[in-house]
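The full complex has more chains than appear here; those shown keep their coordinates.
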Amino acid sequence: MHTPGMIALELQGTLEFNRTLVLVLDLCGTFAFAVSGATAGVRQRLDLFGVLVLSFAASTFGGISRDVLIGATPPAAFQDWRYLAVAMAAGMIAFYWSTLVERLRNPVRMLDAVGLAFFAVAGTQKALVFGLSPVMAALMGMLTGIGGGMARDILLAQVPAVLRADLYAVAALAGAVIVVTGNMLEAPVLVSAGIGGLVCFGLRMSALRWGWQLPMARGPQPPDGGGKR
Amino acid sequence: MHTPGMIALELQGTLEFNRTLVLVLDLCGTFAFAVSGATAGVRQRLDLFGVLVLSFAASTFGGISRDVLIGATPPAAFQDWRYLAVAMAAGMIAFYWSTLVERLRNPVRMLDAVGLAFFAVAGTQKALVFGLSPVMAALMGMLTGIGGGMARDILLAQVPAVLRADLYAVAALAGAVIVVTGNMLEAPVLVSAGIGGLVCFGLRMSALRWGWQLPMARGPQPPDGGGKR
């Protein structure tokens, strides 16, 4: 059995470790989403600054909305210069080597899946550290994962891909649920975060490769009437 | 005349009652807006998860932005599982019985009006409880009422209906002003909230039925050039 002192020490250690884990996952996700956002900006032929703005927005909006919603202001993206630096670096790479980036097979989608997995796990972890209930922490993790991509698409005046794409939000939610479950079972954070991230990435990539889809509404309108009202 | 002790007791009772009223109105509005959001998503042929995301966003975004703006984080929608449950239930209904829902006469618009009335009243009430000035509380109530519909339309890459529709925001504002006025006149909360909600709903439905409109700008462009620049 734990004495109160031991629990306090362990809690401190866990919090310390959690914070480091959250930072590392956040920075990796930031890079992936920034490239994804910048690439979408390049495709729309924005100028250099537009691409960088899109890069920053796409890579940090999920985390920013998470931090604003749980009351952790100013958001990590504005307190830590590393998020800005990573997003700018990724944006420059995507801008100046856009032809190379485009040539790689579906680079945007794959990087998107990487960012989705990292952000869903990191977002869930941070929400748990801030004391949200398991269900809401999983929801917050999913929102962290899909928020950046939604900001990217809304800024380009498009319906967010997450609302139509194959198992996109479901993959994020699956990763988030695994992290939450691991937390309830008191499993090591690294293990549950690793499994959660891999499951999320695997689900998303499998959905892309084998065309896994959720049921689509049988609306009264023909498919070609669905694009614009 | 009231003694300080009586005032404190009454204040406590009023706050307690206000909180219950706010919760009930919020949940009713959540259901109505969730169906409205989900129906719009079904029309755009989103997949199941997209419809549920739209359902949650449309039903909670007004309240979430209100809570973020008045500093009540985490927003009620992330603290109380009932908002999520109600939104998901409404989304599932709209998804699986979309043909039935569509057949009803203008269901989206009517449910929208119900949600608008509930949210405008509840949002104003909560802003008053949090100590905002009357003018700002009314504005916050209107924003609570129109925020969900705006999020729904923006997510579908459309100009929010509230910016064009007949007396939409005006109806929300009218309801909010009645709640604020009742609060200043120290009328019972239930009375002013009831009247405010009915006036808002009545105004919106009348505007739809009889085509009441606010003056529209006489812009220099022909009407057919207004859709897209």
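Letters are used for the chains, namely A and B, taken in the order the chains are written, and counting of residues starts over at 1 for each.
We take it that a contact is a pair of C-beta atoms (placed from the backbone, for glycine too) under 8 Å apart; a residue touches a chain by one contact, two chains touch by 3 or more.
Everything numeric here is computed off the predicted structure, so don't read it as measured data.
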Overall copies of the shared sequence [whole complex; 2 in view]: 3
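By definition in this document, only the chains that are shown with their structure count from here on.
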Computed distance of Cα centres, chain B from chain A, in Å: 29
Chain A to chain B touching residues, read off their complex: 68-71, 132-133, 135-136, 139-140, 146, 150, 154, 157-160, 162-170, 213-221, 223, 226, 229
Chain A partner contacts - residues on chain B that touch it in the complex: 41-51, 53-54, 64, 68, 73-75, 78-79, 81, 84, 95, 98-99, 102, 154-158
